[in-house]
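Note that this complex is displayed minus one protein chain, with the remaining chains in position.
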Amino acid sequence: MLRRMRKSTVYFIAGGLIIFVVIQLLLSLGILNNYWRGIIFWGAAISMVALGLNLIYGFNGQFSLGQYGFYAIGAYASADITYRWVHSDPSGIVVVLFGSLLTLGLYVAVTAFLRRFYGVTVMARFTFYILATILAFAIAVAGLVPLLGPAVNSILQVLPAAISRQIVFFVALLGGACLAGIASFLFGIPVLELGSDYFGIATLGFTIIVKVLLDNTDTILPFPEMKGARGMIGIPQWTTWPWVFASLLLVILVMRNVLHSSVGRAIVSVREDERAAELVGIDAATTKVLAFVLGSVFAGLAGGIRAHDLAFLHPQSFNFIQSFNPLIIVVFGGLSSMTGTIITGFFWIFLLEGLLRLYLPEGFETWRLVVYPLVLLVMMLLRPEGLFGRYEIPFLRRVLPPLPTKTVEIQEEAV
Amino acid sequence: MWLRLIWAVRLWKSGREIMALLEVKDLYVSYGAIRALHGVSFHVDRGEVVTLIGANGAGKSTTLRTISGLQPADSGSIVYDGVDITRTPASNIVPLGIIQVPEGRRIFAPLTVRENLEMGAFTRKDKREIAESMEHVFQLFPRLKERVEQTGGTLSGGEQQMLAVARALMAKPKLLLMDEPSMGLAPILVEEIFDIIQEINREGVTVLLVEQNAHMALSIANRGYVLETGTIELEGEAQVLADNPRVREAYLGGG
Partner (left out) sequence: MAQTFSRPAKNGAMMQRHNGMLLNRFSQGFFILLGLFVVYVLGRAFLQNPKVFVEQVLNGLQLGFIYALIALGYTMIYGIVKLINFAHGDVFMVGAFTSFYAVATLQLHRWPTWLFPGVSEGLMILIGTVTVILTAMLFSATLAVVIERFAYKPLRSKPRIAALITAIGVSFFVEYFGALPFAFTNNYITYPRPFEVNVYSGEMISPLLVVGAWVLFVISLLLSGWFTWTSRHGNVQAQTWKRHPLLQFGLLFFGFMAVVLTLTGVKIETGGKVWDLSVSNVMLIIMGASILLQTLLQYVVSHTRIGKAMRAAAYDKAVARLMGINVDGVITATFALGGGLAGAAGVLYATAFKQVHHLMGIIPGLKAFVAAVVGGIGSIPGAFVGSLIMGQTEVLAAGFISTPMRDAVAFSLLIVVLLVWPQGIFGEPPAEKV
């Protein structure tokens, strides 16, 4: 079987296994303490968010500043599921999981319905999808919780505690990712129409809106357990290295396979020239929504991972200043380089939150945020294409030669 | 002292008589790794209409861009009126008396016709002279006078081309570079534009005309150059070029 694989695949699997085993050993043997464990998990989460952004911006050309919003949605949603479960309330699982499933079903129905019409405006499509979402979650909250809640509860109680815990965690991660996906879908339909810079500002606005909502989860939204601006405590610390590794691997593999498929070529062609892509039959609007939703699902998944590692969530850590981080990582690592994004993501957290926080003397804490924009400026002057440019490790490399990036460059029109 | 002055004046006079207004020598220009001009040399004498003809991508527009200072030259020289302007930035070229009518009109659509014309006179300071030039331009293009407070974008294609030419004339140029003035215009408007070019030339403005419409261009030009893939392939009197079998075949539609 090994012989039939490509060499790059073998190397990738071997490398992944080695990294997995080494870090697992270091963690089990206690060489890496909790602090560094947190840094590694955080780095993985940030890398996932940045990979999602790279899909949206690097490969599809849509400049999003909203990834932290979806990250926050994923984190809070999954944290709420497990929090409720720990407090023996299965409603979180039922609502998020079945509500999402119901929503997806209704989306399929709405899509099939809308396909029967021509000339439907963006507003109209948006209206129908949002009505479908509201309907699905209303059903889930009002109908499914009393109906399925006890059943779910009893099934999970029958299983051994360790297993049911993993199942709940899995459902929580899935639920967080689904909610982030649904939110990005609803947000993306109208906003992706706006065009690059306006889309960027609108997504920045989205991050701010999410932050405001999180600040008021206990007053405006009906989630007293999230405790609004005081921060959510009591989240079970369930994230382990295998979960982190599996999530990151999943994100990488999904992204690679999407990009290597015809969908991926459509995504890239929309970045190069939307109009030309439409002329050869690519549905640009759908492609953009697809890339945006997929990228946001990654962010939601990362949020779940991060929430269950930190065991504490505060709206301040999702404010929009933070939301520039994934963008900076993507640009630093190299637009449309997955390898660069992952490595930069880890190093970003490792340097900024790990080394500098530990080893800078007391009074210099504030200097961290003065020096790093300077590094950014120098970097942009000297190497605007990012550290890795468009380098990929062989496994992630496209079969076709990469296209030159055009959209991201200013070209003054010739005279 | 006096002797030197007389000598200088004499040199100046003789120079003005002999020297071409524009002398391009061995010009190499590239866009990144792609070389667009491979040693182009030509000259434009005072009072002439000279045309550069050639196919798409031959380097005609690049030549004009380089003269105007928008595109840096790799090597070679551009001498205008005895001054080397190869490395002069675009904003210092216009005051010397060179201005370009860009391809595809490229008027400032949100500005009014008057403001467009004022932009042409941007490098000139004397308000009275500018007003005179504007009157003169309105004599040439009476239709623009009717539309003076309209924004450029509301004009028709022919009027926009006239505005582009008028805008360039506002700089009171000695050398007018024209890039494809006939592009996208109806044949009757093309003739009108070429009549105007001739009239401008009669007023003493030297014209360097880049055209794909070789037939029209050669009919009003004194001399012509044929540009092919970045080099001058042929040159000569316009009439001679028009009769040249190669030119006839390649640019004048056979026969």
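Order of writing sets the labels: A and B. Residues in every chain begin at 1.
Operating definition for what follows: a contact is a pair of C-beta atoms (placed from the backbone, for glycine too) under 8 Å apart; a residue touches a chain by one contact, two chains touch by 3 or more.
No experiment lies behind these values; they were computed from the predicted model shown.
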{"item": "Hidden-chain contact residue, picked from the options A:120, A:159 or A:355", "value": "A:120"}
{"item": "Residue, one of B:45, B:118 or B:228, that touches the chain absent here", "value": "B:118"}
{"item": "Residue of A:15, A:242 or A:373 touching the missing chain in the full complex", "value": "A:373"}
{"item": "Among A:26, A:167 or A:208, residue touching the chain not depicted", "value": "A:208"}
{"item": "Sites on chain B contacted by the missing partner chain, in the whole complex", "value": "68-70, 90-95, 99-100, 102, 106, 108-111, 115, 118-120, 122-123, 148-149, 153, 167, 171"}
{"item": "For chain A, residues in touch with the removed chain", "value": "63, 114-124, 126-128, 131, 190-191, 193-194, 197-198, 200-202, 204-206, 208-209, 212-213, 215-216, 219-220, 275, 321, 324, 327-328, 331, 335, 363, 366-367, 369-370, 372-374, 376-377, 380-381, 384-385, 405, 408-410, 412-415"}
